[in-house]
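This report concerns only the one structure given below.
Our next item is chain A:
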Amino acid sequence: MERHFDASLRELKEQLLGMAGYVERAIDNAVHGLQGRNPAKIRSVYEIERTVNREQVTVDESCVRLLALQQPMAVDLRLIVAIIKINTDLERMGDQAVNIANNSERYLALEPLKPLVDLPLMFDEVKGMVRDAINSFVRRDEALAREVLRRDDAVDELKRRIFTDVLAAMKGDPGRIDAGICLILIARNLERIGDHATNIAEDVVFAVSGEDIRHARREAP
Partner candidate 1 sequence: MSRRYFGDYVFRSYGWRHLQSRVMIGLLAAACGLVLLPLFSILGYVVWQGLPALEPAFFTQLPGSVGEAGGGMANAIVGTLTLVGLALLLGLPWGIALGIYLSEYGRGRFASVVRFSVDMLSSVPSIIIGLFVYAWVVIPMKRFSAVSGGVALALLMLPTVARSTEELLKLVPGHVREAGLALGLPRWKVILRIVVRGSLGAIATGVALALARVAGETAPLLFTAFGNRYWNQGLDQPIASLPVQIFNYAISPYEEWHRQAWGGSLVLIALVLGLNISMRAALRRKGKTGDS
Partner candidate 2 sequence: MTTTSPFLLETRGLSAWFGNAQAVKPTTLGCAANTVTAIIGPSGCGKSTFLRCLNRLHEEVPGARAQGEVFLENGPVYGPGVDPVAVRRKIGMVFQKPNPFPALSILENTVVGLRLAGVRRKNVLRELAERSLRLAALWDEVKDKLDQPGMSLSGGQQQRLCIARALAVEPRVLLMDEPTSALDPVSTARIEELVTELKKEVTVVIVTHNMQQAARISDRTAFFLLGEVVEFGETSRLFTNPVDPRTERYITGRFG
């Protein structure tokens, strides 16, 4: 027997997945626009982000409505709480995509600093984390979610490398500080997106198992 509530929950999940799709596209377009030096693609990010903002409001409304009307318990309660948090993280990812787009536009207006090598690597890693975080939510796959958490370190490592390289290049030629800062900021934006992906993965673990792993993980050495 499918409860009416189950149908509402499915609808809500679909809403959230739609929103996640927009967010992924925004990140893709921002980074690909930078890589392909395509300003039109970069500018498309702003429109997508507005859609994400609208979706965020809709998802929140659905969650509040379900909480108020269905008073869910246990697994249902955890799912909705997780969705509310994931919703926020997705919206923040959208914001970061806009930041990347801004920084990319500025970067493209300047002399290129150096060939982009680590940044695409970092982008692939972050993109993979986002994808897996969302997949773990869709499939209620706790193992996959925990896998996402482990990959955060690789992203941090790539960011450190980019920072070192760019700083070295900037020290060599102070005229390129502007371009360097853009790349540093983009790397930092990507890292933030990765952090949001780990947040989502943590929420998935909570929704599936009821275990809150946030501080256990961060406080552990």
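With respect to how the candidates were assembled, all candidates are chains of the complex that A comes from, given by their letters.
Here is the rule we use: contacts are C-beta pairs under 8 Å (C-beta built on N, C-alpha and C of every residue); 3 or more make two chains touch, one makes a residue touch a chain; residues count from 1.
On a predicted model such as this, the values are computed, not experimentally measured, just so you know.
Applying the touch definition to chain A and the options 1 or 2 in this complex singles out candidate 2.
The touching residues of chain A, counted against candidate 2 in their complex, run 1, 3, 5, 71-78, 209-211.
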